[in-house]
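Complex shown without one protein chain; remaining protein chains in place.
So, chain A:
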Amino acid sequence: MKIVKENKNAVDIVVDFLSNGKLVFMATETVYIAAVDATNPRAVLKLISFKNRPFGKPFSIGVTHINMAEKYVVLNKTAKDLYKRFLPGPVTVVSTGKHTVASGVEAENGTLGIRIPDYQFCLEVIKKFGKPITTTSANASYQRRPYKLTDILDNISEKQKRLIDLMIDAGELAHNEPSTVIDTTLDDELVILRQGDIKLKDKNEVLSRSEENTQNIAKELWQKYEEYSGKRAIVFCLEGEMGVGKTIFVKGLARAMGIKEQITSPSYDLLLHYSLLTNHQSLVHIDTWRMIEPNSEFKQLVNDNLINQKSVIAIEWANRIRSEIRKRADDAIIVWVKIKYAKNLTDRLISWGNL
């Protein structure tokens, strides 16, 4: 692995590496990305094995201009409007793909996410390279967001390290959110798949299309609040009908926290405690579903110790103990998450806000 400081001369080095199917890490206005030639199947396979995720999960790509984007996707009016309004910038626009990128880049349903990074170095690389590059974040699945190279290197295996060919060091980036991901392939409405700094609606609301997706959204939400971990208690309050996927959400949260154990429903036990040996953190998973007097029972169960111990707490059916939670709003970070059934069988609308 080669590490080079980000400067004008580095552009040619990156282009050379990309042309040879290599895996290159570099900065954008959001996070460090893992870039490969998006049209080179072997390079994409290399990226998949670095990210440690199953084949079939799509990667977004970076281009320099809307005209370049049109070589790879069909842009409808909605998409064109978004390009005009937001790009370059931290927005990824999902459109119907033209199947001109390597297999494994487009989603299984043939859609493809494109962004134009608002970052000079990255734009110059793509321009000179003349082909799109992958712009997926440079961390392995469920690892912390990469704002500096050590965020990546400290959290991956030796095997993963060996897959990285070149790193362009731009120092520590401003801690911006990853891009907002917007699906434009449905005619009737825009669908937000990931909520970054740019908001299109007056609330934080994203669409999950699968259980894996819901877990991933939980991970992203965790990463928004991770900085408070150990300093304040963080309470994820889950509200949503039976069977909507509250426990699934907690599975994703636990995975993002680094908990390896199987998360099961705490409905019967009321409270399940998972400890992380590495950093003395713990996840407390509570369910009020079968409590008869939930407010007083919750009070007895948590005894405020959990808040004082700055634990991460996930509460299913939190709406049943709203008043007890509200009382702790001064001492803890409270994230209220609503999960709702949506149009398609596996679709869920997930919204959140602070209490």
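Simple rule for what comes next: contacts are C-beta pairs under 8 Å (C-beta built on N, C-alpha and C of every residue); 3 or more make two chains touch, one makes a residue touch a chain; residues count from 1.
Methods note: contacts and distances are computed from a predicted model.
Visitor: Which name from "Ferredoxin", "tRNA N6-adenosine threonylcarbamoyltransferase", "Phosphate transporter" or "NADH dehydrogenase subunit 4" does UniProt give the chain that's left off?
Guide: Options "Ferredoxin", "tRNA N6-adenosine threonylcarbamoyltransferase", "Phosphate transporter" or "NADH dehydrogenase subunit 4" considered; the missing chain's recorded name is "tRNA N6-adenosine threonylcarbamoyltransferase".
Visitor: Looking at the full complex, which residue from A:I248, A:I321 or A:L349 touches the chain that isn't shown here?
Guide: That would be A:I248, which touches the missing chain.
Visitor: Could you tell which one of A:L221, A:L238, A:A254 or A:L272 touches the chain left off the display?
Guide: Final answer for the missing-chain contact: A:L272.
Visitor: Just name the one of A:D197, A:E297 or A:D331 that touches the chain not displayed here.
Guide: Among A:D197, A:E297 or A:D331, only A:E297 touches the chain that is not shown.
Visitor: Could you please point out the chain A residues that touch the chain left off the display?
Guide: Counting over the whole complex, chain A touches the hidden chain at residues 241-245, 247-248, 262, 264-265, 267-274, 289-290, 292-293, 296-297, 300-301, 341, 345.
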